[in-house]
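With one protein chain removed, the remaining protein chains of the complex are shown where they sit.
Chain nomenclature is as follows: A and B, assigned in order of appearance, with residue numbering initiated at 1 for each chain independently.
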Amino acid sequence: MKDMTETLLRVDDLRTHFHTFAGTVKAVDGVSFSLAKGEIMGLVGESGGGKSVVGFSILGLIDSPGRIESGQILFDGEDLAKASEDRMHKIRGKEIAMIFQDPMTSLNPLHPIGRQMDEMLRLHTDLDARGRRARCIRMLEDVGISQAEDRLDSYPHQFSGGMRQRVVIAIAMLAEPRLIVADEPTTALDVTIQAQILKLIRRQVREHGASMILVTHDLAVVAEMADHITVLYCGKVVERGPTRQVIDDPRHPYTAGLIASIPDPSDRKHRLDQIPGAVPDIRKLPRGCNFRDRCPRAQALCAEREPDLETQEPGRSAACHFPVEGGGT
Amino acid sequence: MTAMLEVEKLEQKFDVSGGLLDRLSFSGGRILSPRRVVQAVNGVSFDVQQGEVLALVGESGCGKSTVAKTIARIHNPTGGTIRIDGQEVQGLSDRELLPVRSKMQMIFQDPYASLNPRQRVRDIVAEPLLEQTGNRAEARDKTEALLARVGLNAEHAGRYPHQFSGGQRQRIGIARALSVNPRLIIADEPVSALDVSIQAQILNLMMDLRDEFGLAYLFISHDLSVVHHIADRVAVMYLGFMVETAPRDTLFAMPRHPYTRALLSAAPTLDPAKKARQIELTGEVPSALSLPSGCCFRTRCPFAWDRCAAERPALRDTGDGQQVACHLIDEPERDKP
Partner (left out) sequence: MMTAFFASEFFANWRRNGSAIAGSVILVIFAVIVVFGPWLVWQDPYDVAGLDLMDSYKPPAWLPGGDPRFPLGTDGQGRDVLAAIIYGTRISVLIGVSAMICSLVIGTFVGLVAGYFRGRLDGLIMRIADIQLSFPSMLIALFLMSAFGTGIDKVLIALTAVGWVVYARTVRGQTLSESGREYVQAARVAGLRNAKIIRRHILPNVTTPLIVVATVQVGTFILIEASLSFLGVGVPITQPSLGLLIKNGFDVLFSGLWWVSVFPGLFIMALVFGINLFGDFLRDELNPRLK
């Protein structure tokens, strides 16, 4: 994905905060990135990193006590952060589709899946009844569901977990959206099923020329799927870059720590490298760099000033005063 | 070496048919009340030596957690033998089991559900020891020492679980298991609910404790990279059967059962280029309510032929401590895609 390709989505200094009794949770605090047409971007981080909230913000699904405080979400030139709920309703499903970890959040347990697919098409296309039905059957076959015509009358609970996620993918792809936000789409699935679903998602996205934001905690999944990686820590982007480069040669100590703490079968050590401590309470973040208490490279400057996301080399950036030198691993 | 744990032909069935009224169904003009039995574990045998880490691997529903919980006697086994440190325990009553529990403890999967939210940390950690000895002073000293050992401090002892992060809670769970000086620890997916950076901390702690106390672990996991890091030997389960067991390096370098091979090739890795040859599975795991005839894996196996439906393969030695339950061992010429 070159820089010259057309940008589909640009998120600019997005801040989404949650105002709870115990204090303001700055779940997303100044996140910026852009996504080219046809690109798959992995949005990576641990729990509390704010990665899901970014996805929900793009879809306009932030409910009270949460609020988008500032920033822009430019989707094809239109600022979704300021779009009305009516407008978002038209965009969701048609322009931007979503795939969640739990397929049952997007499936209605009371309706057969055929009806749910049909509704989607009625809302977003002007096909007639027969055309819609044909499209649904083709879509189900496309995601690997056999006897698709009969399965249209099945209810979600009649499918297994993996099959349900296939149905969700089929529904998500029906209206040919230009952007797909997939939030931990395979975390609830077994490894062998995960492999099938990842392959399916990738094929669908590529075939339809869509872009995708893949939200996940699993670096290995991102390594297999994404073109670019954006790493979040405590609501801020700490590193961005092309997938292979970031994984082979991470610049931010947090990214480096994450990668090192995954056991590597080809290089077995007695002790794993670990990041000490735990993610700080996001309501009481330290001054300066959020990662400094856990960082092996931290110095006095890190406690004073928060590092900005700086471009290290074309296409790569990291938010660190003392980035890991290139060619490290 | 002597065996800390020996399991022979362990079977676990759960009757899920419910009460008489729930069971009634109407079919073919007759009222029936069929029993529905989940065959969770179907004759599994293995052993864990002193100081050894045996990893039990498989996907959800393969029965690995049931095996763990049956050995820990959270469930009572429906068949087979369990010997802990040479003593048969499957028929023992709760009272007779108490001394056995000082040799065997358990670490649980969910750090949020495995600690009683209404108990203070010191009471949680001391509970198993107090059941054994009833000596409060000793339990208090021991609790403090254990909390320090797992990386928490004395002031944490008076707090409640909700004041801790997931990783810290798992440390509390480990301290609780260690309080009676066990020699065998059953760890049921102990790191799968934790963030990656915390996973490494807990795995390191568990390995340090093993070296320090000579612990044996029965380590249940679905995560192959974790298993590769921690295990001495690996046993692979599918649908309540054991399909392959081997020393770690043998299993990862030369997996023989098609399911093991598929599992290894399906796991995502940081470096997809280095991936082993792919075996891709289609379809999904059959229901444990009605097992397939013959080999449990044949419905998804790319190599299956008629013999697999007719005859259930037994676990057989193939040398180097590797055991495989697959007809391909007899007919290697069929091992082609």
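In this text, a contact is a pair of C-beta atoms (placed from the backbone, for glycine too) under 8 Å apart; a residue touches a chain by one contact, two chains touch by 3 or more.
Treat the numbers as computed from the prediction; the structure is a model and nothing was measured.
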| item | value |
| --- | --- |
| Absent-chain contact - pick from B:F108, B:F219, B:Y259 or B:F297 | B:F108 |
| Hidden-chain contact residue, picked from the options B:D47, B:D85 or B:E131 | B:E131 |
| Chain B residues that touch the omitted chain in the full complex | 19, 69, 72-74, 94, 97-98, 101, 105-106, 108-110, 113-119, 127-128, 131-132, 173, 176 |
| Absent-chain interface as seen on chain A, which is shown | 21-22 |
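Please note the rule applied: only the chains that are shown with their structure count from here on.
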| item | value |
| --- | --- |
| Residue ranges of chain A in contact with chain B within the complex | 46-47, 160, 162-163, 190-196, 198, 217-221, 223-224, 247, 257-259, 261-266, 268, 270-276, 278-279 |
| Residues of chain B touching chain A in the complex | 59-60, 165-168, 195-201, 203-204, 207, 222, 224-226, 228-229, 252, 262-263, 265-272, 274, 280-282, 284-285 |
